[in-house]
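Yeah, one chain of the complex is gone here, protein chain that is, but the others are all in their spots.
On to chain A.
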Amino acid sequence: MRKLVSNITFWALIVMTAIIYSCSEKQKIEKTAIAADAFKIVTPIDQVVTKNGIKIKFQSYNNDDFELLEFVVSGTYGTTVLKPQLHQDQLAIHIPEVISQHSGIIEWKLIAGETTLERGSFKLLPNIKQLKTVENYVGPRSIIANERDYTMLVSIPVDSLDNMLPDQTVVQMSKQFKGDITTTTKKIQSGFAWQRIPAPLTTGRLITGSTLQQISSKELVVDIFPDIAVPFKITKSSNHNYADGNEIIILQTDQIKDSHGNIMTDGTLVTFFIKDDHDNSWQTTASTVNGYAFAKALHPQAPSTWTVKGVINGMVESPELNITFKSIIDEIPFSFSENKIVTIGPLTSYLGQLVPDGIPVQLKIDGSEIILKTHNGISTYTFDTKIIEPNTYDIQIKTLGITTTKSIELK
């Protein structure tokens, strides 16, 4: 216990001492007047940027008061205050590399307390002998093959310390499209050269690059995409034209192109709107592959005529296409047994074969509706006289677009 107390006391003492010591540090520097000509630096001249910093020597100085001096330097990246340092009996100011490696105007001021002893400025110039690269930017990265659209290429050549080069430096800006290479010479202005590239009227990839003496830019690519499509035609393809409800019909466009003959990009969505002569609607979509869109739909189950149109929303549409589907049956086979069982079928198709399973058969009796599905061409229904009163009824049977009415007597 006692040890703990002594430990705490020991630490408390250390902390206290530290606090007192840190307070006593804040001594005020006495101000003494410094003669205006007591210090004089070797005025820096315009020079090339450097990674090593810039050393500014003093023409005259005295060893006693130099600690009062401050050198305020403002470069492109901000302002800082430097202190002269005495090194091997030579007083000098070292401008650090963060300032010396960025080109631009450097303003400086030598002050002592509140008096300015000297001031001036000099230029840091880009190092045109040591170039690094040409930074290129191009945008937008994809344009449309028409007269309105264009993209822009910007080249920024830089020296080894990432400084932009002086105005009037000449840059070769090149582009290649489908084998044609165009090179333009542009002069740098405010650090960069730029060029508008009008969209070619054919789709493809436009490749750009710039060079300056020995240095080059990266390759940048612009995609040229097709313009708005022009009207196209549609056709259909199907194995037969029977309304059996179990066959795929393919609606297809011809190759969709824009006004310059460019094929639409893959994935362009085409919608097919279908209306039939019974006021029913269909809708099916497909995206293009090499300009062609193939959309699938199911044959109807009733004889009907379709009117089809292919559309790219808000842009183009095809002329109408009419498709007629023929009925697969002429009449509905029907039988009634045991005073309660209704059998519809066997329903047969255009070759006399059984219709595929799952063809809906609609029975209407006494205002209520029953929907059956065919199994092996046949569907049956057993009436429950607990639910429906025994009587004579007319039942309406509807399937595959044909309707008949039969009279049955439930017992």
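Worth pointing out:
Keep in mind that, in the parts below, a contact is a pair of C-beta atoms (placed from the backbone, for glycine too) under 8 Å apart; a residue touches a chain by one contact, two chains touch by 3 or more; residues count from 1.
The rule we apply is simple: contacts and distances are computed from a predicted model.
Not every chain of the complex appears here, and the one that does not is recorded in UniProt as "Integral membrane protein", selected from "Integral membrane protein", "Cytochrome c oxidase assembly protein CtaG", "histidine kinase" or "FAD-binding molybdopterin dehydrogenase". The chain not shown here is touched by just one of A:Thr50, A:Ser160 or A:Asn246, and that residue is A:Asn246.
In the complete assembly, the contact with the undisplayed chain comes from A:Ile312, out of A:Leu153, A:Ile312, A:Ile328 or A:Val342.
Across A:Ser100, A:Thr169, A:Ser210 or A:Thr284, the single residue that touches the chain missing here is A:Thr284. Residue A:Lys373 is the one among A:Arg119, A:Lys326, A:Lys373 or A:Lys411 that touches the chain missing from this view.
Residues of chain A in touch with the missing chain: 1, 4, 137, 139-142, 144, 148-149, 218-221, 225-226, 228, 246-248, 264-269, 271, 273, 275, 278-289, 295-298, 300, 309, 311-317, 356-358, 373-375, 386.
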